[in-house]
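Missing here: one protein chain of the complex. Every other protein chain is in place.
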Amino acid sequence: MHPAPSLILFTVLSGTGFGLLVWLGFGLSAPLGLAAFILFGLGYGLAGAGLIAAAFHLGHPERALKAFTQWRSSWLSREAVLATASLAVMAPHAASSAFAATPLPLFGGLGAVLALATIFATAMIYAQIRAVPRWHHWSTPPVFVLAALAGGAMLAARNTLAHWLMLALAAAMVAHWVAGDRRFVQSGSNTGTATGLGALGRVRLLEPPHSGRNYLLREMVHVVGRKHAHKLRLIALGFGAIIPALLLMLPASYGTITLALVLHLTGMAAQRWLFFAEAEHVVGLYYGKR
Amino acid sequence: MTTLPATTQKKLGLVIDLDTCVGCHACVISCKGWNTENYGAPLADLDAYGGNPEGTFLNRVHTFEVTRETAPPMVVHFPKSCLHCDNAPCVTVCPTGASYKRVEDGIVLVNESACIGCGLCAWACPYGAREMDGAEKVMKKCTLCVDRIYNENLPEEDRTPACVRTCPAGARHFGDFSDPDSHVSKLSAARGGFDLMPEQGTAPVNKYLPPRGRDTLDVPDLASMCEPAPKTAKGFLGWLDRALERL
Partner (left out) sequence: MTQPIVNLSPQVSEEVRKTTCYMCACRCGINVHMKGGKVAYIEGNRDHPVNRGVLCAKGSAGIMQHLSPARLRAPLKRVGPRGSGEFQEISWDEALQLATDWLAPLRATAPEKLAFFTGRDQSQSFTGWWAQAFGTPNWAAHGGFCSVNMAAAGIYTMGGAFWEFGQPDWDRTKLFLLFGVAEDHDSNPIKMGLGKLKARGARVIGVNPIRTGYNAVADDWVGITPGTDGLFILALVHELLQVGKIDLGYLIRYTNAPYLVNAHDGPDKGLFLRGEDGKPLVRDRRSGRAVAWDSPGISPDLASGVRIGGVTHLPVFRHLADRYLSDDYAPENVAARCGIPAPRIRAIAAEIARVAFDEEITINQPWTDFRGQRHETMTGRPVAMHAMRGVSAHSNGFQTCRALHLLQILIGSVETPGGFRFKPPYPKPPEAHPRPHAGFTPGQPLDGPHLGYPLGPEHLLINDDNSAKRIDKAFSWDAPMSPHGMMHMVISNAHAGDPYEIDTLFLYMANMAWNSSMNTSQVMEMLTDQKEDGSYRIPRIIYSDAYSSEMVAFADLVLPDTTYLERHDCISLLDRPICEAGALADSIRWPVVQPDRDVRPFQSVLLDLGARLGLPGMVTEDGRPKFRDYAEYITHHERRPGIGPLAGFRGADGTAQGRGAPNPEQIARYIENGGFWIDHIPPEAQFYKPWNAAYQGWAVARGLYDSPQPYLFNLYCEPLRKFQLAAEGHGLRQPPDHLRARLVDTMDPLPLWYPTFTDAGTDPEDYPLHALTQRPMAHYHSWGSQNAWLRQIHGHTPLYVSGEIWTEQRFTEGDWATLTSPHGKITLPVLRMDALNARTVWTWNAVAKRRGAWALGEDAPEATQSALLNHLIHELLPPKGDGLRWANSDPVTGQAAWYDLRVRIEKAPKGQSRSYPAHPAQTSPVPAAPENLTHQVKA
């Protein structure tokens, strides 16, 4: 799949933002006054920036409101509804914490649940796509959710929590890769089933339907070099989870936390890039790309 | 609308005969022509005369080669457009309701004025049957020529998809699969019509007919087909004489 920068940015930033909001909402971190203003602002800012980045991905952002209508069936619609709902429900809690120094746990708790659901919905947008076997797996939501919660916990300065979440995230990423590498074969789709000619012999694309490129190839067929992928996995794992986890064991200081945060976000960007770039869509079978 | 109807009144779709398709791309271009002028926005062509032309097409013809253990390799031309799946994942993922499956006939359509161009439906389709229009930024797909098949401005015999009407080899057939007596149902049953990627669980309506056995010619040697085999030139003259006598 094409690793569109807008999507990488969106999933990383908004994920982290909602992750932070989860912790803020649950009151695990209960900043008040200016601290609340800053932290809630950060959470809203990240979540909002992510949503704006996502809007860049749309052909017709002016019709975006229509995306709230299909929550019964569409995870993307659910995500939109949940994101808005969580931000709205959390708002009294946030405002009250910042300006009245009085958390409103009911709103906070409900908002946190919604924020968690938002992250899950984002993950499900990908996990539901059967045509991308690497995504279509139970390990996809954990990666998204843990990444968001770990990043959020770090921002919320819940270092121990963040430490353990980082380790869990590392495990989830590894699981996702290990499982992912086998998913295409496990999906049962191959050029034989794609064409229905598999029983006749070995099937191979001779000529694509057109000599130029097309939307499908641009969007859904992206070939990453294996060496490249290996390196990026190490970066994702190391920067995204392990090193931050180690840094979080050190005595807390702005320096280490900032470093951990930067590394984590860099690592997660690498992870997301790979998440798209390594994901093979079965349509590639029709283009001899597998 | 992105929930799928539990049932549809008809199941309209295509049968594509891989035994007959010569790979001429006629269906591709007639589709392009009809749909540029009809349903929704025109199908754009970007960099149309330049180094990287990229246009929107709703139907494309791939060519595969099949190598076999003992027989010579085969080439199969493989047209592909939307299969109007019964269990269409492209529909259920759509956040806006722009994608839907018609209750009347099962045709999967995009309501372009509601489409936000998120591209998710194209991701969800295993077959590559949806393309985002490069100029209009809305999702495009085969409409099964919904604006032809019921069109009262067309003569009855032309109320068929443009690609079917134009296919010179007669490799494309259109009809209602919910009716077991329809031409397409019978054809598919008789010739072993199959689904593409059944494991994807999409339950496609369109069916493909497999190529018939290739390179099977294997008849007894000529000599065994006629009684006195003349074989030699001399024998031939004798045979000729007798044969002329019989005329």
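A and B label the chains in the order they appear, each numbered from 1.
Just so we're on the same page, a residue touches a chain if its C-beta (ideal position, glycine included) is under 8 Å from a C-beta of that chain, and two chains touch if they have at least 3 such contacts.
What you see is a predicted model, and the numbers here were worked out from it, not measured in a lab.
Check B:A122, B:A162, B:V184 or B:M197 against the missing chain and you find that the one touching it is B:A162.
Seen from chain A, the chain kept out of the figure touches residues 206-207, 209-212.
Residues 1, 3, 5, 17, 19-26, 28-30, 32-34, 36-39, 41-42, 44-51, 53-55, 57, 63, 65, 67, 72-77, 100, 102-103, 109, 111, 114, 134-136, 146-147, 150-154, 157-158, 162, 165-171, 211-223, 225-226, 229-233, 236-237, 239-241, 243-244, 247 of chain B touch the missing chain (whole complex, contact as defined above).
Keep in mind that, in the parts below, only the chains that are shown with their structure count from here on.
By the touch criterion given at the top, residues 1, 57-61, 63-64, 66-70, 72-77, 80, 125, 128-132, 187-189, 191, 193-197, 200-210, 212-216, 218-220, 281-283, 286-287 of chain A touch chain B in their complex. Interface residues of chain B, counted against chain A in their complex, comprise 1-3, 18, 28, 52-57, 60-69, 73-76, 78, 80, 89, 92-98, 114-120, 122-128, 131-132, 134, 136-138, 194-201, 208, 210-211.
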